[in-house]
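The complex appears here minus one protein chain, its other protein chains still in place.
Chain naming follows the written order as A, B and C, and within any one chain the residues start at number 1.
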Amino acid sequence: MLSFENDYSEGAHPRILQKLMQTNMQQEPGYGEDSFTAQAKAKIKSAIDNPNASVHFLQGGTQTNQIVIDALLKPYEGVITPDKGHINVHEAGAIEYTGHKLLALPTVNGKLTAAEVRKYLETFYDDDHHDFMVFPGMVYISFPTEYGLLYSKQELTDLHQVCQAYKIPLFIDGARLGYGLMSDEADISFKELAQLCDVFYIGGTKTGALCGEAVVFTSDNEPKHFVTIVKQHGALLAKGRLIGIQFLELFSDNLYFELSKHADEMAKIVKQGFLKKGYRPYLASATNQQFFIVEDTKIAALAKKVKFARWLRYDDTHSVIRFSTCWATTEDSVKELLTLI
Amino acid sequence: MLSFENDYSEGAHPRILQKLMQTNMQQEPGYGEDSFTAQAKAKIKSAIDNPNASVHFLQGGTQTNQIVIDALLKPYEGVITPDKGHINVHEAGAIEYTGHKLLALPTVNGKLTAAEVRKYLETFYDDDHHDFMVFPGMVYISFPTEYGLLYSKQELTDLHQVCQAYKIPLFIDGARLGYGLMSDEADISFKELAQLCDVFYIGGTKTGALCGEAVVFTSDNEPKHFVTIVKQHGALLAKGRLIGIQFLELFSDNLYFELSKHADEMAKIVKQGFLKKGYRPYLASATNQQFFIVEDTKIAALAKKVKFARWLRYDDTHSVIRFSTCWATTEDSVKELLTLI
Amino acid sequence: MLSFENDYSEGAHPRILQKLMQTNMQQEPGYGEDSFTAQAKAKIKSAIDNPNASVHFLQGGTQTNQIVIDALLKPYEGVITPDKGHINVHEAGAIEYTGHKLLALPTVNGKLTAAEVRKYLETFYDDDHHDFMVFPGMVYISFPTEYGLLYSKQELTDLHQVCQAYKIPLFIDGARLGYGLMSDEADISFKELAQLCDVFYIGGTKTGALCGEAVVFTSDNEPKHFVTIVKQHGALLAKGRLIGIQFLELFSDNLYFELSKHADEMAKIVKQGFLKKGYRPYLASATNQQFFIVEDTKIAALAKKVKFARWLRYDDTHSVIRFSTCWATTEDSVKELLTLI
Partner (left out) sequence: MLSFENDYSEGAHPRILQKLMQTNMQQEPGYGEDSFTAQAKAKIKSAIDNPNASVHFLQGGTQTNQIVIDALLKPYEGVITPDKGHINVHEAGAIEYTGHKLLALPTVNGKLTAAEVRKYLETFYDDDHHDFMVFPGMVYISFPTEYGLLYSKQELTDLHQVCQAYKIPLFIDGARLGYGLMSDEADISFKELAQLCDVFYIGGTKTGALCGEAVVFTSDNEPKHFVTIVKQHGALLAKGRLIGIQFLELFSDNLYFELSKHADEMAKIVKQGFLKKGYRPYLASATNQQFFIVEDTKIAALAKKVKFARWLRYDDTHSVIRFSTCWATTEDSVKELLTLI
């Protein structure tokens, strides 16, 4: 059955598999000390034009969020997050497992504003009892958000300024970073985004890799003994080359962004087709995930024809469903989808 | 200066100190195996008419919340709490420190309703993705709440029924339990409250003891090797008698409830006096803590004459302040207070 | 330069890469719900002739040890391990990170005996103070050990009996399981090993996979909500197929054991060649890792000609070095090695 269920239904982009084949018998040191990993790191640092950045490869998004946040926070600190942030909803308490509270701020659409963060920080430090509360030690946002929304350059600039004023890092979860940056509505470049935060990660899993996320510390802020911390969290691959090779390929010939762009374009056609047929969008996503508010009876009917994700209950008779595109989505499949709805 | 800052400004009720003096040279085993602790446990079980209950003494409220919650939850579970719950605000992340997420539900006045809890649980189990979310493993409420409000017998019955339907324990934080039970507005007895939850604690620190809280597991649900768990959390006193003796005295001749009642009566006079002078109550507390919304300029003036607690900012020009009574509050001091405001 | 540094220097066995290529565009559900994972699980359960076993795939050895141990232990329990156990030495404290103490028993050669374990358990429960100690909740061993030694069928039977007598699981770390089972000196089959423990894992990373370990719970003892626990530890791959496909291939046509056997045979030639030239073995390994006690000056000379691992200092003038073979080791490379030493 036709599937738009998510952006990780296929294996990897063929070029990645080819690169794995081609390099397969080359003997390399383990644990991220291999030459491919070194080259991939250099490519990424070059792409953001920041030779002082430090890059590390991990396997998945939850793992990356868990390790970055745990490694950067002091034990008595928590992380400010939009209430709809992935770490606050769908990561099984992975952050709290490491001892840190999520300081979830209510949002309308899943986006944090600089003003809200500033107010939270001001109120916190103004409180006579704040020594008995969890210190805000970081701000976490996703770009794009879990519902495909973008932060503008100005919004990121403002958020970063608040963080700098309070000397806490801004962390951008980029599980779908490429889809955000290549969106028609993005007004910010990869390099600019890297300058407007202290740490972010580049999602590989959801953009054509078999697995792998690239963490980038941009502010001379790599935690001391980070490799040991990664090992302690059970997240250091013996064959680090597996992820190094994939990112090396993704950052060769602009592949990562080309794949992202393709998916965004496919999603745009999906979106327009749905809108044309009168579907009601949940939030105005301009990326590879499109969310619609649909009647439950209609959802049941649709589900017989195509795969998609049931996202959340909207009201007693409607739910929000999600259609995702990815590097592997073809124009033909999108056309077929539009005939089915 | 006259102080109504909190309910733990003095030492202990004189009868407690006398009991400590009188028993001082008696040699007893350590770690809660002493005869006083045994007697105190028996008194409490008798007071709730539940010989199968199990009672343990700990030192303070945050410690008690931390250990009870950590000991009863599975590692992948979190605790449902009102957003204003003490564990969610003023305990420095002590629950998350043990790896558990707080599932904070928004409330208007800090009270959870059975309907809200049921809806949360239904929505959770209805969610296709709930395996990637934190399982709700307990409901936590405070009686009285952090702002002095009470749950009625019906409200507790309803909450307990929801918990039983989902097979999760209901835990009542009783840091100020006596003040709640002895309030004019309480419609529930100590014994009834004990029947309507699975675990609760009786606050000693804020009701006349030097320190100490009594945890009561009411449903044959004492966690296995609980003493080892307490030791592992650094909370097992060598001289367990210190708390055993205090609770033995508090539960002799109804002292615990007499002290609570006295404080509530003093608070009532405070409340009436303030209302009469036009002060605006924050929430309609019927216990030993009274909260008022007061102009900041007025607060500054008051602060020169009497001690109270600044609780939270209400709006740009007003804050909420708290006046507490306790066993040691005299009618004279209350009268003096009312002349000062 | 010729390298015998470890058993994870190359990529994956070509058949695995081919399978990844061949299945690449097939759309599959995420998070281990794909059809390849299902097939791989069935293959493994069939290989141990235990339809009730439950199998889960994780990425690496430290991660697997961490999650299995944390998921099976109660919070107040620790794990009995030989002092030289991998979890006690080279995993950066990953077990303690989850709150559990390692109860390390001194060993001569890194192997635990049933008698030692029994004595430890007897002494523990005989101790008046054992409520203030960490309860032994599991026994951990590696097969083969970190130095390539094997447990005989009788030794495993005895260990398992002690564990059963005390109702604690026996966990076998099988990071190099195949190399142990296919050793000339092994007197136990895969199926028998699976019957003589409660949980074990099959190492993929060190036996021809890009990554991946297969955890097998053999005693109807899969921890409740294990997938949530895995997610909480940041260890649930979105593209679970990556490991499912690899194990499906490894357990087709006996590939896993063929690769292991090949490596053991290569190691045997290495061993004989070294012994012939008068090298002193550290321990009598019959698996793919061979350890020798060599003078430091000689080590420095060797290191110019071939790569190997410096393992530990033996005395002031000698160290222990390790030569590893794997699926990719050729007879030619072994011959070349023997000319260099």
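Keep in mind that, in the parts below, a residue touches a chain if its C-beta (ideal position, glycine included) is under 8 Å from a C-beta of that chain, and two chains touch if they have at least 3 such contacts.
The structure displayed is predicted, hence computed values, not measured ones.
Partners of the chain left out, restricted to shown chains and counted across the full complex, are A, B, C. Across C:Lys191, C:Arg313 or C:Lys335, the single residue that touches the chain missing here is C:Arg313. Within the whole complex, the absent chain has one touching residue among C:Lys43, C:Lys101 or C:Lys206, and that is C:Lys101. The residue touching the chain not shown here, chosen from A:Thr37, A:Ser142 or A:Gln232, is A:Gln232. Residues 3, 5-6, 8-12, 14, 17, 20-21, 23-30, 59-67, 91-94, 97, 205-206, 210-211, 228-229, 231-239, 241-242, 307, 328 are the ones on chain B that touch the missing chain. For chain C, the residues in touch with the chain missing from this view are 75-76, 78, 89-93, 96-102, 104, 123, 126-129, 131-134, 309-310, 312-313.
The chain not shown here touches chain A at positions 31, 70-71, 74-76, 99, 131-132, 135, 224-225, 227-229, 231-232, 236.
Quick note on the criterion: only the chains that are shown with their structure count from here on.
Here chain A and chain C face each other with the same set of residues for the most part; over half of the interface numbers are shared between them. Matching CA atoms, the turn from chain B to chain C amounts to 180°, rounded to the nearest 5.
Centre-to-centre spacing of chain A and chain B amounts to 41 Å, using the average Cα coordinate of each chain. Taking the mean of the C-alpha atoms as each chain's centre, chain A and chain C sit 33 Å apart.
Each of residues 75-76, 99, 131-132 in chain B touches at least two other chains.
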